[in-house]
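Our next item is chain A:
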Amino acid sequence: MVTVLVPQSLRTLTDGEAVLTAEGHNIRAVIRDLAPRYPDLAERLVNGDRIGRGLSLAINGDVVSTGLITKVPEGAEISIVPQISGGVS
Partner candidate 1 sequence: MATEHIVVNCTINGESQTFLANERDSLLEALRDRIGLTGAKEGCNNGNCGACCVNMDGRIVNSCLVMAAECEGAEIRTVEGLAMGDQLTPLQNAFLEQAALQCGICTPGFLVAAESLLEQNPDPSEHEIRYWLAGNLCRCTGYDKIIKAVQQAAGQSVV
Partner candidate 2 sequence: MVTAQSQPQSKETEQYNVIGTRPIRHDGVDKVTGAAQYGADLSLPGMLAGRVLRSPHAHARIVSIDTSKAEALDGVKAVITNADFPRAADAEIDTGEGTANLRWVLDNVIASDKVLYKGHAVAAVAATDHHIAEDALELIEVKYDVLTPVLDVRDAMVDGSPLLHDSLHTKELDGSTSDSASNTASHLQFTKGDTEDGFAEADVVIEREFETSMAHQGYIEPHNGTAYWRADGTLDIWTSTQGAFVVRDSVAPLLQLSPSQVKVTPMEIGGGFGGKIPVYLEPLAALLSQKTGRPVKLTMNREEVLLATGPTSGTYMRVRMGAKNDGTITAADVHLAFEAGAYPGSPVGAGAMCSLAPYDIANQKIDGYDVVVNKPKTAAYRAPGAPQAEFATESVLNELAEQIGQDPLEMRLKNASVEGNTTAAGMPFGVIGNVECMTAAQESPHWQSELEGPNRGRGVAQGFWFNIGFESSAYAQVNGDGTVPLVLGSTDIGGTRASIAMQLAETLGISSDDVHPHVVDTNSVGYTQVTGGSRTTFAGGWAAYECAMDIRKQMEQRAAQVWECEADDVTYGDDAIIRGPADEDGNDRQFTFKELAGQLATSGGHIVGRADVNKTSSGPAFATHIVDVEVDPDTGKVDILRYTAVQDAGTAIHPAYVEGQMQGGVAQGVGMALNEEYFYDDSGDLKNASLLDYRMPTALDLPMIEPIIVEVPNPGHPYGVRGVGEVPIIPPAPAVRAAIANAIGVHMTELPMSPRAILDATVLDED
């Protein structure tokens, strides 16, 4: 089982839930596991074969760089954060 931490701005997509639990060996699988319960959040988190626009995911504090196929260790905490764009866009 892994924990997904939902920031305030995205809780409109989870009926106000801040902490979700899910199963899955990688990011894609975790999002698939969330989809039946939180379809709006799942849709927001995926953009084709990438993580949703303007978002980054962090596993135990490290922002993932290998997208949806990034492995998720058992017991991990996944944070959803805005992309650290550094104002380059």
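A word on the picks: all candidates are chains of the complex that A comes from, given by their letters.
The criterion applied here is as follows: a contact is a pair of C-beta atoms (placed from the backbone, for glycine too) under 8 Å apart; a residue touches a chain by one contact, two chains touch by 3 or more; residues count from 1.
The structure displayed is predicted, hence computed values, not measured ones.
Which member of 1 or 2 touches chain A in this complex comes down to candidate 2. Chain contact summary for the complex, chain A toward candidate 2: residues 5-10, 12-13, 40, 43-44, 52-55, 58, 60-66, 77, 79-89.
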